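Following this message is one structure expressed as structure tokens.
Heads up, one of the protein chains got dropped from this complex, but the rest are sitting where they should.
Our next item is subunit A:
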């Protein structure tokens, strides 16, 4: 069954092209790591697929359908640094934002939305912090709040931008447990990932990206020394960064 298919996708910032003819297909229920050097266009790829940044061309299908009909079935977790953590709000409130699409225009969230959000915080081990102002949370806790927000969206496909960057070991385990559980429920999950050491442990599929797709497929087939070298260029020291 088809989870995600992308054909001929290109994008630019002003005049400089950052994504060129991106093509790949991923099955439903796959847990995919997007891997590539800094500035490879990983964040941009997620944004362009979700039409948060305009594309120059190409098509994207989610479970065989265009974005327009799938919006409610898609969960997006932006990079943690993309929001202002000093914003006057608390953890529970941030999680409830994931439900705003279901609440409806001009209506305010109801008790059942609050309960759903609490349950998601609980699942991420954050129930005790529900009423804490978000700047008073550690980086790992902030990332758990973002994950909880994605969980309440109850989506079919998830797109997450570096959810494991800068988090503590316990948070990393909690997030990975959640991601595997999503996969277990046949959700299609794409995760931008920066740590080459853990790719083989964490992901069943890999997309190697550097302005275009260098390789993609099942981790065992694709995540090879040669392919990773090709993606990163000469700067990579294979033995130190990837167990061979």
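Note that in this section a residue touches a chain if its C-beta (ideal position, glycine included) is under 8 Å from a C-beta of that chain, and two chains touch if they have at least 3 such contacts; residues count from 1.
The definition used in the following text is that contacts and distances are computed from a predicted model.
One chain of the assembly is not displayed; among "Phosphonate C-P lyase system protein PhnK", "Atp-dependent dna helicase translocase", "Carbon-monoxide dehydrogenase small subunit" or "Metal ABC transporter permease", its UniProt protein name is "Metal ABC transporter permease". Among the residues A:18, A:97 or A:165, only A:97 touches the chain that is left out of the figure. Of the candidate positions A:72, A:185 or A:225, contact with the hidden chain is made by A:72. Listed for subunit A, the residues touching the missing chain in the whole complex are 14-15, 47, 50-52, 71-72, 74, 76, 78, 82-84, 87-90, 93-94, 97-98, 100-101, 103, 105-106, 108-109, 133, 149, 153.
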